[in-house]
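All protein chains of the complex are present and in place, except for one that has been dropped.
Order as written gives the chain letters A, B and C; numbering starts at 1 within each chain.
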Amino acid sequence: MLLRTILRRLAVGVVQLLGLTVAVFFLIRLMPADPVSRFVGINPSKAAYAQAAKAIGVDRPISTQLLHYLGLAPSQGKGLLQGNLGTSWVSNAPVLKDIATALPVTLELITMAFIIALIIAVPIGMLAALRPGGKTDKAVFVYGLFAGSQPEFWWALLFVFVFYFKLGIAPPPLGLINPMNSPPPPRTGFYTIDSLLAGDLTTFFDLLHHLMLPVATLVFILSGPIIKMVRQNMEQALTADFVLYARAAGMPGSTVARYALRAAMAPSMTLIGILYGFMLGGAVLVESVFSLPGIGQYAVRSILAFDYPAIQGVVLVITAISLVVYLLLDLLHAIIDPRLAQE
Amino acid sequence: MPPADAPLLLEVKGLKVGYPVQRRMVTPIDGLDLTIREREVVGLLGDAGSGKSTAALAMLGLVRPPGRILAGEVRFLGQDLLKLSPEGLRALRGKDLALIVQNPRGALHPMLPVGRQISNAYRAHGAASSKEGWQRAIDLLRNVGINDPERRVHSYAHELSGGMAQRALISMALSSTPRLLIADEPTSGLDVTIQAQFLDEMAATVRGTGSAILLVTQDLGIIANYCDRVVVLHEGRIVESAATREFFIKPQHAYSRQVLSLVRAPATPAKFAADIAPLIEVRDLVKHFSIKGRDKKVQAVDGVSFAIRPGESLGLVGESGSGKTTVGRCLLRLVEPTSGDIRYRGQSIASIKPAELRRFRSKLQIVFQDPYDALNPRYTMEDVIREPLDLHTDLDAIGKRRRIGELLDLVGLDPKRMGEKPRGLGAGALQRLNIARALATGPEFIVLDEPTSVLSPLARVGFIELLARLKKDLGLAYLFISHDLTTVQHVCDRVAVMYLGQIVEVGTTEQVFKRPAHPYAQALLGAHLTADPMHRRVDRPPVNALAGEIPSPIDLPPGCYLASRCRHVTEACRVTPQTLAMHAEGRPVRCMRVLAGEVPIGGSP
Amino acid sequence: MSPKLPEETSSMSRKFLTVLASTTLAGLALAAPASAADVLFLAEDVPAGLNYDGPAAAIPTSQTGMVNVMEPLVYYATKEVNSEGVSIPDFGKFEGRLAESWTFDKATLTWTFKLRAGVKGCGGATLTADDVLYTFARAKSVSGAAPIGWFLSNVGSIANFTPAVFGDKEENKKAKVLGDEVTKVDDLTVKIRQAEPNALFLPVLTIFGLMIFDKETMEKHATKEDPWSHNFVNNEGMGSFGAYCIERWTKDNEFALTANPDYYRGKPAIDRVVMKKVPQSSNRVVVLQSGQAQLAQSLTPKEYDSLRKAPGVKVGGHSGNQNLFVHMNFKSKPFDNIKVRQAIAYAIPYDAIIANGYFGQASAWAGVVPSTYPGYSAAAEPYKTDIAKAKALLAEAGFPDGKGLEAFADSFALSYVAEKETTVGPIVNAIQSSLREAGFPVTLNPMPQTQYGDRQLVKKDLPFAINEQEKPIGVDAGYATQLFFVSGDKGGLNNMINYSNPMVDDTWAKARVEPDNAKRDAMLASIQKQLMSDVAWLPVVEYKTQFAWSDKISGIGWHPDNSIRFFDLKGK
Partner (left out) sequence: MSESLAVADHIEPAGADWLFRIGGAIVALVLFLAAFGPTLAPYNPTLTTPEVSSPPPALADLPRLILTAIVSKNTAPVHWFGTDASGLDIFSRVISAPRIDLTIALVANGLSLLLGISIGLLCGYFRNLGTEIIMRVSDVLQSFPVFISAMILVALGGRSIGNIVIALAALYTPIYIRLTRAEVMGQKVRGYVEAARAIGNGEAMIAIKHVLPNSLTPALIQSSVTVGFAILLTAGLSFVGAGVQPPTPEWGLMISTGANQIVLGEWWPSVFPGIAISITVFGFAVLGNALERRYAAG
C-alpha cells in the first residue's frame, strides 16, 4: 500500500517536473531578452552574431529547441529524458556537473541550519507549550513570530558587520574555506564530509568557522516558524484527550511527554518539508552575502546571464529535490502517524 | 447494592474548578460535595454544560489545561488527592482510581498501537518488562471480550470501532483492579446494542473486581438500569442525591422533575383509517454507493418500501450503518436513488428534473441531526428562515418579516431575537430554528433525521413536545429516523426496523415495542434501556442479544443478512434471501422462521 | 561499548578546541599570506572560460585569466611608472614577446616574425612556428561561439580573414581553412600577409584575442566533435606559454595559478596567485583591509577612496581608456534634434559626477576617443554645466520648460547596466536630478548587462543611456571611429546610436588606408571635431582604472584590457 503510494507520488512528480520544464522552457523564451548578445562577445558583426546564435541553437524554432532539450530528437544526442541537462552557455560545462558542484554547498548549509534550528527550536517550543500563557510562552511566541518574518539578507549583513567587521570573531564572508587553503578532495561534494573522509580536521574546522555566520543567520530565520509550529502543535497535543488520559492512567511524566511529543511532531513534518524546499531556493540571499558558491548563486548568475540551459536545470533540480523532500517527510509522517498510511 | 453503611471510598468536599477566560475565572464546578461508598454504583446525572466531565476528571485531581482546581478536597481512601505529591497522585491514578471516558478513540494515542498503550498503562504501576506488558495487554483485551486479541494489540485507534476502543480503554482501566472506576459517558456515540453489551460487560467485570463506579451520564435509561444511587449535578453543584428508585418515583429538584416528565407520561398514538391515500409512498428504493478505486459497491439501501399517511409519523430505527439516514436523504433526493419509486400524493418524484424537483422542496422538508452544522454560521435567525421564503413565496418584505416572526413564535423562539446569529444558542434552540426553517414554506411532510441525538435530556424533552404539538396543530407527517428508541416511542405512530439496508419489520409502535417479531428487532428492543428502575437490566440475564457487530454493507451474504449474528439461524437462512411478508399478527416481517412460527415472538418486559 | 570511551571523547573534544582556536586565530591573524610569495586576488568572478573564441571573451575577469596564462607575439613597451605606483604602457613602442623581432615588407604587405627560441609552456612543449600557425588556423576556423581571433585578424587586415568564413556552403568551408596568408618559413620564423595597409596590425596582435596557443597541448585535448579544443579551454585548462600555470580552477569560486618556472622572461616573483570570486565589492574591500588578500579590483570609486586612507593598503590607477558618456539614439525622438542633445549636454552635472561619482578620480572628457590613444584630438570648447543655457536651448528646440517632452517618456528612460549599480548609481541619480531641474522628464532604467548589450549592439534601439564600458580594445582613434561612428552599413559594428554622417564615413575611408601617420591624424582630428559638434556621443568624464593592493606587494601595471598581469607583481 505504502509502496503504491510512493510509486504514484513519484509518477505524479515526474509528470509535474516535465510540465514544469516545458513551462520554464517557454517562459524564459517569452521574455524580452536575448542570450546571443551576451554570448557573442565584443563588437560582433552580423555574421558572427548568426554564428553565435547557431552555436547555442537559438536560431531554430522553439518547438525544435524543446524537442532537442527533452531529447526527443534522437539525431541530436542526449536530452533531458536521457539525463542530460545540456551545457551551460556561460561555464560551457554540462549543467549537471555545475549543479553537482553548487548543490552540495547549499544542501550542506541549509541541512546544517535545519538540524541546529530543530535542536534549538523544538525544546524551546515545547517549554513554551508546557505553560501556555506564561512568561516564557509569551516571549517564545513573540520571538517565533518575529524571527519568522525577517529579511534574512539584512540580518546577514548585520551579522557580518558586527561579528566580522566590529568584533572580528567570524571569518570574512568569502565562502566556505579560507581561500588560500585547498578544498578537500571531492568525494561526495559536501566539503564537511569530504574533509572528514580525508581526515583533514583543520579544513573541517575551517569549514565550520566559515559556516558559522551563514548558518546562524538561517537558524535565526528558520527557528521562528519551527518554534511557532512546535509550540502550537505541542499545546494542542497537551490538551488532547489521549494525553489527559495517559495522565489519568497514571503514566509517568516521561511517557506522557513522549505521547505529546510524538503527536506534536507528526504534523510538523509537512511544514519542515515546505520550509526546506523554500530554503533551497531562498538561501540565495544568504549565499550572496557570504559569497557561498551554492545553487542559489548559480541560479542568480544563470538568470542574469540569460543562460537558458542553466536556468532550466536549476529550476528542475531544485523542484525535484523539493518534491523528494516532501515525499520523504510525508513518508516519515506516515510512519509516525499510521492514520496517514491508510489513505 | 452495597449496604448503606459500607465504608466511604471517596469523599469530595467544596470542590471548585476554574478556567481563565479573558482574565476572569469561570467556575464550571463550584462547591461540589459527593461521597461514594465501596462497591457502590453511583450515577452522576446532569445536563449539557452542568460540569459533569470536569467533575469526573477532578476526582482524579486532573483538570484540562489551562483550568485549575481552586478549592476543596477530594478524599480517596482517607487521603486528600489534591494535597498529594505528583508522584503519589500518579501512583494512585490508573491503579486504585481508574477512568474511562466518552470518545474512547480520542483517548487512545492515534499513533501508537493499542497494545503498547495498554502495556504502558500496566507498566506504570509495577515493574514489568515491555514483553510482559505486551502479554498482559493481550490477556486484558481477551478479558473484555475482544476476539483475536493477539492481532488487535497491533491495531491503532482509528482501526477500532467505537465499541472496541471503549473495551480497550476499560481493559486499561481495569488492568490493576481499581477501587473506583470513573466512567464518563462511556457509551455516548455507541449503538444501542453495543451500548447494552458494553454496560453489561462493565457491570459484570466490576462486580468481579469489587470496584465502585461513578457513572457519569445524561441517559436516564442507564441510570435506571445500572445505578444504585443518583446524584444530580446542576450548575456546578450537586442538587439532589437519592437512591435510584426513589429518584424515579419522587424527584426533588426542578431539573430532575423536568427530565423525568417524558418517562412518566407516555404518548398516545394516533389512529388512522386504513383507506386514507398515502401522502408518501416508497417502493423498492435502492441506493448503491460505488467505492472509489474498487469495483465494489456499498448497498446502503436495498429495496425499501413503505408508505406514510397524511398526519402520520413513521419511525425508522436501526443501528448506525443500517441505511436509515440514506432512506431519508433519498426521499428528498438529496441523494439520488439508484432505483425505485417515490411518490408524493401519487406523483412520482424519483426521476423528475432538478428544476422541477425544487418546487416540491416546499412540500417535503427535512431536519438534520446536527442543528449547529445545519445552519449557515454567517446567517442570522432571520436570514435562515427568509431563505426558503425567498425561494418559494412571493411575499413582500413586510410579509416575510411577519411570517418569520410567526414561525419563530410557533417553535418557541423569541421573535425579537431574529436579528441575532444562532451561534450562542443551545442545541435545543438551534434545532427549533431548523424546524422553523423547514416549516417556512408550509410543508406537509418532514423527514426528521435523528433530530434529538445531540440534544441534552432537557432539550430533548422540550423538542419532543414541540414535535407532538406541530403534528397535532399542523397535521404534519413525519419520517422520524432515530436510534433513540425512547424518543421514537414518544413520537411515532408506526415503526419500521431496518437492518443493513432492508426493512425487517414494520408495525405500530406498540406492536414493535411490546412484541418485536424479527430476531433483529427483538435484539434491538432487548437492548433498549427503559428508564424503569423496577425492571433493572443488571438484575436479570440479558436476552435476545446479538453476537458481534454489524457487518460491512459491502460484501453481503446471499441469504439472510442477520445470519451471522442470529441465535435462531439455520442452514437454510444462510442461503435463502429473505422477503418482507405479512405476519399473522398483521404486520410485515422479513424472516422465514418467524413467519413459519418457529421463533417465539419476543415479549419485552 | 568500550570502557575507553570517556577518554576518547575528552581527547577528541580537546582536539576540537585546539583546532577551533587555531583556525579562529588564523582567521583573525591572517595579516600575511600563507607564504610571502602568495597573492590572494579578489575579483567579482573567476574566469568563466579561457577560450577567447568563446562567450567568456567579453567578460573582464575571464580576460584576466587569459592574459596571465597566455602570451602574445608582441606587446607594448613600458612607458613609466606613474606617481601612484602603476606602470603605464607606451602605445607608440612595441616590443617582442613570443616574437623576438619582426620586419615588414611594404611591397608585399608581409610581416616576418622571428620567434624566440626555447620558450616553454606549462605543458612542457616548446614554442615553434607551428604554434602560431595553429593559432591563426583556429581563429579562421570560426569554430568557437564568439570568433574573436577571426575578428581581430580581420580588423588588422590579415589577408583572407573575410566574412566569407561564415556559413555552411562549400565556399565558406574553404574560406575557413588557413591558406598562404600565414606561413611557416622555418621552425622559428612565420610570415603573415596583410590584404591592405593598416596601422592596426601590430595593435591587434597585442590583444588577448590573438594570443598564441601551444599546439601540442591543445591537440592533446582535441576530440572528434571538438577538434579545436574549445571545451578544454572553456572548462579545464590552457595550452599556451604564459607566465602562470593553472593549479586549480573551480568556476564561480576560485582560480589558482602557480608560476611557470620555465617562463621565458624569468620565473615570476609571485609563486602563487589565487583569484577568488567575491561578488560584492564591499566584501572585497573588507577582506583586503583585513590583510588577508593582497589585491582587489573592480571596487567602486567610493571604496577606492575609503581605502586610500586605510593602513596597509595602497590605491592607484591610471586614466587610460575608461570613460563615461551619455548615449542618445539618433533614431529616437526627440534626440534627433541637435538642440535637445545640446540642451542635455549643458544640463549634465559634470563636477558633481567627478566629485560624488568618482571622488575626484576622473576628469572631464573633451573628446570621444580615449585621450591616451594615438590620434586623439580634444575639442576646443567642451560642454560645461549651465542649466540656464540648457533651458534656453530646450525652449529653442520647441520644448519650453520641458513642455511637450512628456510625449517622449520612453525616450527619457535613462538606461544603464544594473550590475554596475553601485558605481553608476550616484552618477545616474545626479544626472536625473539635474536633468529634471532643466525640464527633462528623466526616469532611470537599469537593465541586466545581457539585455543592455542586446539592445545596444544588436537591436541598437536604446534611446537614452549611460555607458561607461566602451573601451576600444584597439589602441587607436581610428579603430574607435570605425567601431562607433561609421554608418552601420559602412561597417560601424558598434554604432549604437545610429549616427550617420557622410563626412565621417568618407574621411575614415581615406584615413584607414593612409600610410602617412601625420596625414592620418589630421583626418582623424577633423572627424572628431565633427563628432563633437554633432554631439554624437555626449562625453562626460574619463575615469581612472583603479586597483587596490596590499603594501606588501608592488608592481601593479595598467594595460588597455584593464587586466592585471601577475608577472608584473613583486613581493616585498
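Convention: a residue touches a chain if its C-beta (ideal position, glycine included) is under 8 Å from a C-beta of that chain, and two chains touch if they have at least 3 such contacts.
The model shown is predicted, which means the values in this text are computed figures rather than measured ones.
Participant: According to the contact rule at the top, which chains on display are touched by the left-out chain?
Facilitator: A, B, C
Participant: I'm checking contacts with the chain that's been left out. Which of B:P377, B:G419 or B:G586 qualifies?
Facilitator: Checking the options B:P377, B:G419 or B:G586, the one contacting the hidden chain is B:P377.
Participant: Can you say which of B:R237, B:R361 or B:R536 touches the chain missing from this structure?
Facilitator: Checking the options B:R237, B:R361 or B:R536, the one contacting the hidden chain is B:R361.
Participant: Which listed residue, B:I291, B:L334, B:M534 or B:V575, touches the chain dropped from view?
Facilitator: B:L334
Participant: Can you say which of A:P132, A:G168, A:P186 or A:P338 touches the chain missing from this structure?
Facilitator: Only one of A:P132, A:G168, A:P186 or A:P338 touches the chain omitted from view, namely A:P132.
Participant: Of the residues B:E159, B:E387, B:E406 or B:E465, I need the one that contacts the missing chain.
Facilitator: Considering all chains, including the one not shown, the answer is B:E387.
Participant: In the full complex, which bits of chain A touch the chain not displayed? Write them out.
Facilitator: Residue positions of chain A that touch the missing chain: 12, 15-16, 19-20, 23-24, 27-28, 31-33, 132-133, 137-138, 141-142, 145-146, 148-151, 153-154, 157-158, 160-161, 165, 239, 241, 277-278, 280-282, 284-285, 288-289, 296, 299-300, 303-304, 306, 311, 314-315, 318-319, 322-323.
Participant: Tell me, which residues in chain C touch the chain that this view leaves out?
Facilitator: That gives, for chain C, the contact residues 280-283, 285-286, 300, 302-303, 306, 356, 418-419, 421-422, 425-426, 428-430, 432-433, 436, 443-448, 451.
Participant: Where does chain B touch the missing chain, residue by residue?
Facilitator: 19-22, 26, 28, 48-54, 64-67, 102-103, 188, 332, 334, 354, 358-359, 361-362, 365-366, 368-370, 372-378, 387-388, 391-392, 423, 427, 434, 437, 440-441, 454
Just so it is clear, only the chains that are shown with their structure count from here on.
Participant: Per the centroid of Cα atoms for each chain, what is the distance between chain B and chain C, given in Å?
Facilitator: 87
Participant: Using Cα averages as centroids, what's the distance between chain A and chain C in whole Å?
Facilitator: A distance of 37 Å separates the two centres.
Participant: Using the touch definition from the top, which residues of chain A touch two or more other chains?
Facilitator: If we look for residues of chain A contacting two or more partner chains, we find none.
Participant: If you look at chain B, which of its residues touch at least two other chains?
Facilitator: In chain B, no residue touches two or more other chains.
Participant: Inside the complex, what are the residues of chain C that reach chain A?
Facilitator: The contact residues of chain C facing chain A are 15-16, 19-20, 22-24, 26-28, 30, 33-34, 38, 40, 48-49, 51, 54-58, 142, 144-148, 150-151, 163, 166-167, 209, 230-231, 234-235, 248, 250-254, 274, 276-280, 283, 286-287, 290, 292-293, 419, 448-451, 453-454, 457-459, 473, 483, 493-494.
Participant: Which residues of chain A touch chain C once you look at their complex with the stated criterion?
Facilitator: Within the complex, chain A contacts chain C at residues 32-45, 47-52, 55-56, 89-93, 98, 101-102, 164-165, 168-175, 178-183, 201-202, 204-206, 208-209, 288-289, 291, 293, 297-298, 301, 304-306.
Participant: In their complex, what parts of chain A are in touch with chain B?
Facilitator: The touching residues are 132-133, 238-242, 244-253, 255, 259, 262-263, 266, 336-339, 342.
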